[in-house]
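What you see is the complex with one protein chain gone and the rest in place.
For clarity, chains are labelled A, B and C in written order, and residue numbers in each chain start from 1.
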Amino acid sequence: MKAILLNCTLKGADETSNTAALLQESVDIFEKEGVDTEVIRLSDYKVAHGVSVDEGDGDEWPLLFEKIKAAEILIIGTPLWLGEKSSIATQAIERLYGASSNTNDKGQSIHYNKVGGALVTGNEDGAKHAAASIIYALSHMGYTVPPNVDTYWVGEAGPGPSYIEADGKENDFTMQHVQFMTYNLIHFAKLLKEHPIPAEGNVMDS
Amino acid sequence: MKAILLNCTLKGADETSNTAALLQESVDIFEKEGVDTEVIRLSDYKVAHGVSVDEGDGDEWPLLFEKIKAAEILIIGTPLWLGEKSSIATQAIERLYGASSNTNDKGQSIHYNKVGGALVTGNEDGAKHAAASIIYALSHMGYTVPPNVDTYWVGEAGPGPSYIEADGKENDFTMQHVQFMTYNLIHFAKLLKEHPIPAEGNVMDS
Amino acid sequence: MKAILLNCTLKGADETSNTAALLQESVDIFEKEGVDTEVIRLSDYKVAHGVSVDEGDGDEWPLLFEKIKAAEILIIGTPLWLGEKSSIATQAIERLYGASSNTNDKGQSIHYNKVGGALVTGNEDGAKHAAASIIYALSHMGYTVPPNVDTYWVGEAGPGPSYIEADGKENDFTMQHVQFMTYNLIHFAKLLKEHPIPAEGNVMDS
Partner (left out) sequence: MKAILLNCTLKGADETSNTAALLQESVDIFEKEGVDTEVIRLSDYKVAHGVSVDEGDGDEWPLLFEKIKAAEILIIGTPLWLGEKSSIATQAIERLYGASSNTNDKGQSIHYNKVGGALVTGNEDGAKHAAASIIYALSHMGYTVPPNVDTYWVGEAGPGPSYIEADGKENDFTMQHVQFMTYNLIHFAKLLKEHPIPAEGNVMDS
């Protein structure tokens, strides 16, 4: 079983990402449970604007999408700016959406039998709104959304330290939700591997 | 198997509800597939403000919540005002939230092993935002969200006829999505009945 | 000059409201600046479901709307549940919307030349999303939205104390934003009193 965790930080490869730090908590659980994981920091890649699977001209999304397609589990991790998910998270969803009309061999969306969740960090307010946006997109595109798959850490209202500096790891609620999310993603990925969604009432128009 | 469909129209019992009309499309499929259904129009009941399971003093929510607890499937149906779900839909979620810290016999949220979806009607714009809000709430509270469980009909931008008058039933996209939603809710309700979510990593603090 | 502050708490008259406590900070500034204020706790009134100005049958909204119409300034104050404004705040907006097609003597929406803002309290996350919803509704209905008129206090992610218990009054950001909001509402209310919006390009169809 494989999990891809997209880190949609705006920061470059050489900068410390709070979202990466919280994603690592999920990675640790996945690895303990024998799930193969890969964290992809999208800012490290040249992802083209658009909504097709391959925008050509050096677009590196097709490479990343191959990995996402090969994984049963997807977590979209994002920082917050003005109470919203990042532009890079928005772009990731635009690109995933471009593939949602592709079908598996039963004629269902290619995202069927895969499970997804959302992880959000910010120094303050906006996590539930960002998570709602990601979770809705996942379900609308064909992913299954298990219960309690929104994990986040934010501080008190106003400017202040972010997850790492604020020792967000000591927040029991956040740590409990990383655990809820990660285990429920594993449970449902296994369930759908053994019992794929029947192709009844959900086959796309040819 | 049982499905509860909450109609969160602002209209009283004697008025024609467009949301009721679109919910009926889902009811027809459920009944064809042998699922027992009940549509509850919340405006017919005296639901108290608050976030507890029983606000006392004539509160009729506890009565309704017994039905929701006994059902494997929940659809929250809402009209749109200013691009948002109705105040009654908001209230329904507040009340469901009040129960989400109650646990089943394994210590998981009482909403585990249940599946939910969203249905939205409006004369114009707002459906995806309302659906996102409902779907996030369902997942955050412990419901499982299958793929493609947001069904909606809205017309072109601006004032105009609503679902019934506009013959929204002729909209192929909407009819396809009623079908996707209803079948995926059935598939997952069956799956979780046969294979309940393991109580590992998702048990609430006692 | 008059300001109405709607407290959309779900709590009854005899319960302590955190939203009331933060609204009071704004009231104090208004009164210092000679603005007449009235805080209305909507849960104290029997407000009918619907989107007309008067739903009849004991509906107490018309009484409240007279006060709102007579005031140059409106603040919608709300608590957070699941990261959303309360059902009572949603209802207030539904009722305000019902009047937005009424016109002043120049043919503009009746809400023209009035200014509005949003105030949000919660024990945790959701404030910006709730404020965005309120501010959009205000602007869409005809209110003017000055800069920086979203005031909020929320705590760190997860369960925890609310504004009063957490001593939110000590949060510099929140206190600065109460001040920004209240002064900018006063500045714009005065500006529009002296220089009403010209009736050019914004007159409603008769």
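Rule of thumb we're sticking to: contacts are C-beta pairs under 8 Å (C-beta built on N, C-alpha and C of every residue); 3 or more make two chains touch, one makes a residue touch a chain.
Predicted, not measured: the structure shown is a model, and the values here were computed from it.
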item	value
Full-complex contact with the absent chain, from C:Val149, C:Ala166 or C:Ala189	C:Val149
Contacting the left-out chain in the complete assembly, out of A:Asn18, A:Thr37 or A:Ser86	A:Ser86
Interface with the undisplayed chain - residues on chain B	82-83, 124-129, 132, 152-159, 168, 171-174
Residues of chain A in contact with the chain not shown	10-12, 43, 49-51, 81-88, 90-91, 93-94, 97, 133, 136-137, 140-141
Touch residues of chain C, complete complex, unshown partner	29, 109, 111-112, 128, 131-133, 135-136, 139-150, 176, 179-180, 182-184, 186-188, 191, 195, 197-198, 200-202, 205
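Here, only the chains that are shown with their structure count from here on.
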item	value
Distance-maximising chain from chain C - centres being C-alpha averages	A
Centre distance in Å when chain A and chain B are each reduced to the mean of their C-alpha atoms	25
Distance between chain centroids, defined by C-alpha means - chain A, chain C (Å)	35
For chain C, residues that touch 2 or more chains besides their own	82-83
